[in-house]
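Let me begin by handing over the structure; questions about it come next.
Only a portion of the chains appears, each positioned as in the full assembly.
Letters A and B name the chains as they come in the text, with residue numbers starting at 1 for each one.
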Amino acid sequence: MPFIRNLWYVAAWSNELGEVPIGRTILGEPIVLFRTADGTAAAMEDRCPHRHAPLSLGRVEGDFLRCMYHGMRFAADGSCDKAPGTTTTPAGCRTRSFPIAEKSSWIWVWMGDAALADPERIPTGFGLDSPEWALREGVLDYAANYELINDNLCDLSHLDFVHEKTLGYATGAKWMPVQPRVTSVEDGLTVERWFCDHLLSPMAPDRVDSWNMYEYLLPGVFLMTTHAFPVGTAAACNFERSTAMPVYRRVEQQAVTPIDERQTRYFYASGVDARIASPEFLDGLMVVINAAFAEDRAMIEAQQRIWDRTPADLQKVFMPHDKAPALFRRLVARRLAAEALDSRSTREEDDAAC
Amino acid sequence: MPFIRNLWYVAAWSNELGEVPIGRTILGEPIVLFRTADGTAAAMEDRCPHRHAPLSLGRVEGDFLRCMYHGMRFAADGSCDKAPGTTTTPAGCRTRSFPIAEKSSWIWVWMGDAALADPERIPTGFGLDSPEWALREGVLDYAANYELINDNLCDLSHLDFVHEKTLGYATGAKWMPVQPRVTSVEDGLTVERWFCDHLLSPMAPDRVDSWNMYEYLLPGVFLMTTHAFPVGTAAACNFERSTAMPVYRRVEQQAVTPIDERQTRYFYASGVDARIASPEFLDGLMVVINAAFAEDRAMIEAQQRIWDRTPADLQKVFMPHDKAPALFRRLVARRLAAEALDSRSTREEDDAAC
């Protein structure tokens, strides 16, 4: 099993789902998302139990989703409400529903054992509708395995090279020389660093110390905050987190969701303090962000093609900045192993019960 | 072997084949079609025995087809007529020819044991040149297995949903509420039903009873007739076939030919009584027909993609309208099993003879 199942995955931006159902493939499984009459999001297998046609080509009718091949109709819990051509609902006529939640402007779907789904464990992002932040969002599909994108996001030293002329330039900082502090937390990592005495941006003459911190949480949720302070702040707080009021703040909210083993969907939003954001500023920000993510995609898809032509046992050289990607890969591997063990135990119990 | 071989398959509309040979893949086999000097259609393996180049890139020369790679020339029976660069025809230099026939405006090719090919067993359609009917034809390729298209054509209750705004609307009838009478015949099924007291068409105020009957014959030949009568006719003839003169008649002639396991070619024609057909009427008819078949294709190709991501042993729910598709799938499976058995017996006889 190449995917961790007992996790909340970002399936869509909340604003992607309106009155029309949408079909998504997540962890190789076809999923349909739709909203019931009161706007509540629902997720089911995108597979009508009748002829295995896609429900995502269906029609929302109040609280129900109707398959538009032969008209079977389903409630959000997957139960069949109407089966045209018969007066009784056939036995076994239901589709699997998935635990679902909306939080921080994302629709999250739990892909594993429904009994374990706990909405409290969904990470908290910034959201597109926060009064504090002004964000703009986007979506990008990668022809690459999700772990290559995790690697990329866990090690931002690539900004100096991949994004030399976009993010590397725009942030005014050099990322490679500074080793961040990487800390394992439940379900992920935190990565923190100070950049001292650098230009706030190519357009601003001010020099600042800036503190950059992000969480990278399973399955691939990236939540970053950057705070800029007067020069000297970093040293004054002994390179710990400062409690002073920053002069400038930025945030990033991103998520990596496997479509299948070779395709990945990337949800991203970038923003600044709502008090200083203008539409023109956000337009300009997204020009840089979209250019930068096109650079990442070009590199990572090319890297995937190289991996495809590389023996699996060929060693890679470990560099200090690989600490975070390596920790995160180990975390993924541990979870995969634990789920494999669980599913083996379950099968053995089932066998013993027979 | 995923295909029944001992059957006549529709390879082309007769009017598709002129002076230029055409290459077709049928049941995964490359086939070339061409016409000899007197216009007789011929079918051979699309594979020159010399370097296995495609004869379909060749040139017709009278009764012969010349490979345009190195000039080998073949008669319609597959024998080599000229082998440039040598004065003798090399031993074993022949390509396989296939039994072929033209009937009802289709070119039919027998893909199995030539000794069993009986042109008398080719189904009789309406034809594009019938004095009785005026038909228009088309061709559509599906990225889907042929059995999904068989299912679709054996169960027309999908008209109310897939074609709600095209055929479902245009026929003025509701298909789902009426269970047709399904009868097994040699090589297929007949499917019959009456629609009572419905609008003849959205444009016509007349109400009619209409009788709809089609044959669905191996490998996937769909021949449908619809007769409309004054309201009351159905009850008067006790819902059997009426011998009265219909006020309106329509026909459909379609065939499903596997290209390979994942691609299928669909030949279709639709028409009406020649006495009432005008070019404008047929133009309008084909707008609806082409729109409807695009709807089928969108649904079936999406269904194929869902099947691709579905475990083969996942059950499907059986509904009353599935009777005809289920019977036809069983017929296909029986024929496949019989041919597998035959080919095993033949191999054993061959072994015993050694």
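One rule holds in what follows: a contact is a pair of C-beta atoms (placed from the backbone, for glycine too) under 8 Å apart; a residue touches a chain by one contact, two chains touch by 3 or more.
Because the structure is a prediction, the values reported are computed rather than measured.
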Item to check | Homomeric complex, total chain copies (2 given) | outcome: 3
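Operating definition for what follows: only the chains that are shown with their structure count from here on.
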Checklist entry - Whole-Å distance, subunit A centre to subunit B centre, using C-alpha means? => result 47
Next on the checklist: Touching residues of subunit B toward subunit A in the complex: what are they?
Outcome noted: 151, 155, 157-158, 160-162, 164, 176-177, 179, 298-299, 302-303, 305-307, 309-310, 314-322
Next on the checklist: List the residues on subunit A that touch subunit B in their complex, please.
Outcome noted: 25, 28-30, 46-47, 49-54, 56-57, 66-72, 83-86, 90, 92-93
